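Every protein chain of the complex appears in place save one, which is left out.
Order of writing sets the labels: A and B. Residues in every chain begin at 1.
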Amino acid sequence: MYKHRGLKAIAILTLLFIFVPLILIMITAFNEADIISLKFTGVSLKWFTKVFKSRSLTSALKMSFSLSLKATILGIFIGILASIALVKIPGKLSNALLSMFLSSSLIPGIVMGFVLFRFLVVKLAIPMNTSLMCGHLLIILPYSIRLISAGLKECDVSIEEAARTLGCKPFKAFVIVVLPDLKGAILSAFMMGFINSFNNIPVSMYLKGPGMNTLPYAMMNYIEYNYDPTASALSVMLMLVTVAFMVIIDLLTGKKSDGRK
Amino acid sequence: MKKTTYFLFLIVPMILVVGALLLPLVGSLLPTFLQPSEYVRFFQDEYNRTIFYRSIRLSLITTVLCILLGLPTSYWLSLLSEKKRRLLNSLILFPLLTNAVVRGFAWITILSKNGIINQALKAIHLPTIQLLYTDAAIVIGSVYLFLPVMVNTLSPVMENIGSETIEAAHTLGAKPVVVFLKVVLPLSFSGLLIAGVMVFAGSISAYTTPTLLGGNKKMMLASLLYQQTNALSNWDAASRIAFIMLICSLGVQKLFSIISKKVDRREAQNV
Partner (left out) sequence: MSFGELKGICVSYDNKNMILENLDLEIHKGELLSLLGPSGCGKTTTLRVIEGLMGTVGGTFILDGKDMTHVPVHDRGFGVVFQSYALFPHLSVRDNIAFGLKMRKEKNKELINEKVEKMAALTEITPYLDRFPKQLSGGQRQRVALARALVIEPKLLLLDEPLSNLDAQLRIQMRTTIKRIQQELGITTIFVTHDQEECFSVSDRVAIMDKGKIVQCDTPEAIYHKPANEMIARFVGFKNFYSADVYKDLGGTNGGSTLCCSRPSDFTINAANGIDGTIEVRTYLGSSYQYEVNTKHGFFTVVATEEKVYNIGDEIKLSISEDKTVIIGE
């Protein structure tokens, strides 16, 4: 009944503020002009091909992708085991452990990168690759443990018990009955873990070895020395990946909840 | 399976979180307290002090702007139909999942010397202005980074108030502005506190955005920390900055979560 004009004006301002810059990037990425400009001289995909021609960007892309994929899969696996333990361990202790595991998400990334670098690399002389993997696991674990343990708590305990009464061994009961029910939580954990690992800068910055680069860091370097729409094109590609992720998760988890109703 | 067996499942995360992160963190920070005078010296240094105050100031401004924009926006979203609200909420989630470099770069293309704003100024024959590498650029970038956080944190709080509560206030004679002040604001206050502190803690410890938009001229704490380690290998100084950053982010966050629980508990007792 009420128009809420003032509210609506602020909300629209907020939405514009959030989306206009991203839209501007999309426009400049497809603009044929040699500088980043809104003066449209023609549609071109040349900046996208230029991304793939840049050795530093493509190798960083490969490196980031494989690092985040490995770390996320490992992080999900660790997260599932930890979540099972957290559900079975009595309440108070379990809550204390959970908040301890989640604490790494509260520590500023730059502080985390610094501490890991000082301890793992300088003190223990652990190889850079391993240290980097540890750092990314620490980024992923809070998401994976939080989302999966929450999913597990929501799971109907009786379905596992039902499977057991029907003659299923504990491990098999978990895999064939509980795990499918956890699919949504695991998928969200995978998405959040992967995206946050892939997007991370401060931790990677400290732990990447000489000569290797993760994509966000390589992009940051690229922007520092080159000011052309290649970076816009790369941004558009990264946004598309994010959109794809969101749509896939929405489709997969959306279907599940419909099925339940 | 025995209960103790389950603890085996926790070994790997324990080694990672406790062994690689928490203990080394304490190990790096504790020795700095052996020389408390160094903290005093840190703040006596003009250069450090400027950076510290800039970090606090810009993060506070960022928080206030996020509240001013985010609070009305999330309230407005809660008044929409469920379909529209869910669509807009997931749209607002999108930038949160987008790389900070991309988001920082978006503002570089707008604010830089040859950026979109200055191109527009040139086109209408006005002198160009320095926008990038200013405090304002850092604030814009930080608000841009954390406004979605604010809206996404407040949205469930607003939805929890319930449309009937708001309608009830209207039927009792409250105009929309009065409803906002007398009903919506008090009922979302503890959520607002938490979201605000989250934004403050996030923006004071952010690295990427201030570095991209502030450059070397307008440094913040995170870039100072990186400079100490990367260029100067000064571990002790870096540890001190790390501790200051932890106090400003984690410490403030914990403090306010206690305060907000107190606010809530007082309600709970009376409520």
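FYI, a contact is a pair of C-beta atoms (placed from the backbone, for glycine too) under 8 Å apart; a residue touches a chain by one contact, two chains touch by 3 or more.
Computed from a predicted model, the values in this text were never measured in an experiment.
Peer 1: Could you tell which one of B:T4, B:T171 or B:N216 touches the chain left off the display?
Peer 2: That would be B:T171, which touches the missing chain.
Peer 1: Identify the residue among B:I67, B:L187 or B:I259 that touches the chain left out of the display.
Peer 2: B:L187
Peer 1: If you put the missing chain back, which residues of subunit B would it touch?
Peer 2: 162, 164-165, 167-175, 178, 182-183, 186-187, 267-268, 270-271
By our rule, only the chains that are shown with their structure count from here on.
Peer 1: At what distance in angstrom does the C-alpha mean of subunit B lie from that of subunit A?
Peer 2: 18
Peer 1: Which positions of subunit B touch subunit A when the two form their complex?
Peer 2: 1, 3, 6-10, 12-13, 16-18, 20-22, 24-25, 27-28, 68-70, 72-73, 75-77, 79, 88, 90-95, 97-103, 105-110, 112, 114-116, 119, 143-144, 147-148, 151, 170, 176, 205, 207-208, 211-212, 222, 225-226, 229, 235, 238, 242, 245-246, 249-250, 253
Peer 1: Across the complex, what residues on subunit A touch subunit B?
Peer 2: 2, 4, 6-8, 10-11, 13-15, 17-19, 21-22, 24-25, 28, 35-39, 78-79, 81-82, 84-86, 88-89, 97, 100-101, 103-104, 106-112, 114-120, 123, 134, 137-138, 141, 145, 170, 195, 198-199, 201-202, 205-206, 216, 219-220, 223, 227, 231-232, 235, 238-239, 242-243, 245-246, 250
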